[in-house]
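The complex appears here without one of its protein chains, the remainder shown in place.
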Amino acid sequence: MVIILKQNADKNKIRQLEERLLQQNIKVRPTEGDKQTILGLIGDTTVVDIDTLLSLDIVENVKRIQEPYKAANRKFHPHDTVVRINDTVSVGGGSFTIIAGPCSVESVPQITGIAESVKKSGANILRGGAFKPRTSPYAFQGMRGEGLKLLSEAKKETGLPIISEIMEINQLPLFSDVDIIQVGARNMQNFELLKELGHQDKPILLKRGLANTIDELLMSAEYIMSGGNNNVILCERGIRTFETATRNTLDVSCIPVLKQLTHLPIIIDPSHATGKAALVPPMAYAATAAGADGIMVEVHNDPPHALCDGAQSITPETFDSLAKSLIELRKYAYSYNQ
Amino acid sequence: MVIILKQNADKNKIRQLEERLLQQNIKVRPTEGDKQTILGLIGDTTVVDIDTLLSLDIVENVKRIQEPYKAANRKFHPHDTVVRINDTVSVGGGSFTIIAGPCSVESVPQITGIAESVKKSGANILRGGAFKPRTSPYAFQGMRGEGLKLLSEAKKETGLPIISEIMEINQLPLFSDVDIIQVGARNMQNFELLKELGHQDKPILLKRGLANTIDELLMSAEYIMSGGNNNVILCERGIRTFETATRNTLDVSCIPVLKQLTHLPIIIDPSHATGKAALVPPMAYAATAAGADGIMVEVHNDPPHALCDGAQSITPETFDSLAKSLIELRKYAYSYNQ
Amino acid sequence: MVIILKQNADKNKIRQLEERLLQQNIKVRPTEGDKQTILGLIGDTTVVDIDTLLSLDIVENVKRIQEPYKAANRKFHPHDTVVRINDTVSVGGGSFTIIAGPCSVESVPQITGIAESVKKSGANILRGGAFKPRTSPYAFQGMRGEGLKLLSEAKKETGLPIISEIMEINQLPLFSDVDIIQVGARNMQNFELLKELGHQDKPILLKRGLANTIDELLMSAEYIMSGGNNNVILCERGIRTFETATRNTLDVSCIPVLKQLTHLPIIIDPSHATGKAALVPPMAYAATAAGADGIMVEVHNDPPHALCDGAQSITPETFDSLAKSLIELRKYAYSYNQ
Partner (left out) sequence: MVIILKQNADKNKIRQLEERLLQQNIKVRPTEGDKQTILGLIGDTTVVDIDTLLSLDIVENVKRIQEPYKAANRKFHPHDTVVRINDTVSVGGGSFTIIAGPCSVESVPQITGIAESVKKSGANILRGGAFKPRTSPYAFQGMRGEGLKLLSEAKKETGLPIISEIMEINQLPLFSDVDIIQVGARNMQNFELLKELGHQDKPILLKRGLANTIDELLMSAEYIMSGGNNNVILCERGIRTFETATRNTLDVSCIPVLKQLTHLPIIIDPSHATGKAALVPPMAYAATAAGADGIMVEVHNDPPHALCDGAQSITPETFDSLAKSLIELRKYAYSYNQ
């Protein structure tokens, strides 16, 4: 961290600041320029509150040099984290994971039918929404607890591990049979929920918020990890920009950026990012080619009658050819991204 | 709502669509153009799922004509909602409300001292954070339940109604003495929390999310109102843009836009929007001149030693002159905004 | 400027870098941390190319400490620039300037009629578009050279100085009678045009680009000023964000930010920012209250028949009451913003 002092900052106040930082085990190295003095801070600055520094009248600005996350930081943990699901599936570390399933669980035949179909096509994990975050209170809110039971049925039938989204701490007991708990984009900074998930022993798939930076995504992962749960899978699902041709803008470049900054695996969700079924395959290819650890896509046997997000769901037929192409492409892509 | 059909859309499928919409009490009026046909939908389209329509292979696009919110819509409730707090303070309907206090409650002398000071300067409501949403798990997380008790002390001492932020449903019992429950920007689409607050009989101050549109803010208000709680106060606190000179960009124009769209009162928070104490007064003036129903600002007796957000806190002295100027400006501004 | 070196950076390469910087009269002061070394750069770093530094394999990151602009920087020119127009109007330095007129010049009676009307209401400068930047090639492109002649007519009739937008260097000779040359938002980084305008002896009104930061706006001002023309007036007209309720988002907070960073005057254009006539008055009030040096608004005697931007034009009647309110508000606002 570097503190830029105001011109003619009071020397006594600078000394007081240095003493205060020393109490946090931070040493201070000043560099005097022609017009301004900067202070270099040496030590673990993750505990230093930038905001408090900025409120000092001798301080003009503060620049962070080190990342504010530790557990999620590749600098301190150079090897890829591999998240194991039920001893059957690995996420990260060279594996390529395909998560597929309907936006919402709707009935036993629906979820079981789709599960069998996507498994045959090559999916490793079954997704299915039970608690649905909908912008409108008048829209279908999901089958909730009942939906999780149906998802368990499909798991029993097919052996596929299951993932579903939690929206609130009190729902946790209902997730006992769920293999990966998903935190949705709108809850990425629901810090109370993250803390609670830090005490669970299940893998967490953490979706990036619509308006959250990569650094903030890693800080939210840090919330979970600092509680003791290191099995965090990151997921990019589009960020909000001025462009309206797609629902959100899929930030494909976050893949190589995250590969540098963190050891956690990164999964891409082209369905929510684009909001349009026709754009799902090309964006899934793009993400795979850029080095993603996997893909999460919405598949519905009858998109026009889906109870939510039909416009972005692909059919089992499209998924079948997509999954096969992705698996092939991945082999090729993995070699040139090494 | 208008459905734009694809060129050469199958006539049978169009008829099926019409029948399906009729079952939702929506009548369909087609207009045939040279190249394309559009369907105008007549009836209450808030229940129609655009996404499902978009997944139909005969549909090219869908445009919404009517706002998707009803309870919050000024069209159906032309008169300003006035939210009454403890029979002592009114928000909306011509009143001007000043909410002030520290980012975090830190101690009895701190919160009581600030409360007395801001009351004398003209504040109507005392704010104080107990549960603090912080980006970093290593930052001070607030005094939590204990903080709410200290806030109650300050209320007893000064008679000022109090407002504090809730982060999670299970914290609700601790808010029994809190007069207005605040939903923070990061929880604006925490729909489970909103639903629960819809069943409370306390006013809710709902902050706009960093990346949420005005329409989405109103849909979140609708979540609370559709549960039966009509005492919703909206709050703008800056949106995320590419500009980095301020922490966020205060969307001042949302004030006149919201005045057209809704009958709910709108409060502006220049402290979180700008992140810099020096920018708080000019932006408070701007918001007041544009017709806001009130202002919420952070005041701290000792910003450099504040446990959070010191950089954006103004001192009691600055607040005193700001509050007096705002009250005068408001008289003037209210007349020309009528 | 601070260079953050990679861990274990080669010592020889660091020495080479130091020598290279010394040749640019930049001294280097290293600070060795536990894990990383940073280099503080002392001297005039406006000439240092960050990009080149970033391409060095020993460099992890570079942070700028000083602003990259000099001529526009308030640090080096603490007093407000006052731009004088024709010895009759001053912009900046405590004056409040109202610029008004139609989006497009359409005919002699139209422009002269509006000019007389806005002058009577209190406008100081007449605006009128001759060369019109339109998104569509099929839209009306302005009366071009002919329009400038009509604008001159209106100047002769009313004595009001005139401002009009230039779109291309070759149009310069046609602007001989124009008092202020406007650079539109889309040309804010048309650097060749800026350089040419740096050699003119006319005031330039420089509009901020839709996606340009405040720093970039000042760098574009620097282009003009480094050519010798210091009479630059800045103009904010909304930035592009995800919000669609307004055409753009007026960044009102740029006003106090610019007042800190630069000595140049800042004018606000609420017409283009909002795109809606009803939002123009409240946003003009907001800008004035926040300390803007003036306002530029579109006024049309017959908005529904305007050849461009009718939706955002206010009528002469609305302008009359707006201008009078603004002048009163300014007196008040100026005192509390000091």
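Going by the order they are written in, the chains are A, B and C; count residues from 1 in each one.
Here is the rule we use: contacts are C-beta pairs under 8 Å (C-beta built on N, C-alpha and C of every residue); 3 or more make two chains touch, one makes a residue touch a chain.
It should be emphasised that the depicted structure is a prediction, and the values quoted were computed from it without experimental measurement.
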Partner chains on view for the chain not depicted: A, B, C
Contact residue for the chain not shown (choose from A:Gln16, A:Asn86, A:Ser152 or A:Thr249): A:Thr249
Among C:Asn12, C:Ser55 or C:Ser335, the residue in touch with the chain that has been omitted: C:Ser55
Hidden partner interface residues of subunit B, rising order: 2, 4, 7, 29, 31-34, 36, 38, 40, 42-43, 61, 63, 65-66, 75, 240-242, 244
Interface residues of subunit A (partner: the chain not displayed): 211, 213-215, 239, 241-246, 249-257, 260, 273-274, 278-279, 281-283, 285-291, 321, 325, 328-329, 332-333, 336-337
Touch residues of subunit C, complete complex, unshown partner: 46-47, 49-52, 54-57, 68, 131, 133-141, 167-171, 186-187, 189-193, 195, 209-211, 216, 219, 222-223, 226-227, 240, 276-277, 303-306, 308-313
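By our rule, only the chains that are shown with their structure count from here on.
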Maximum centroid distance from subunit C, chain identifier (CA atoms): A
Same or different residue numbers at the subunit A/subunit C copy interface, by half rule: same
Euclidean distance of C-alpha centroids - subunit A vs subunit C, Å: 39
Subunit C residues counted as touching two or more neighbouring chains: 241-242, 244
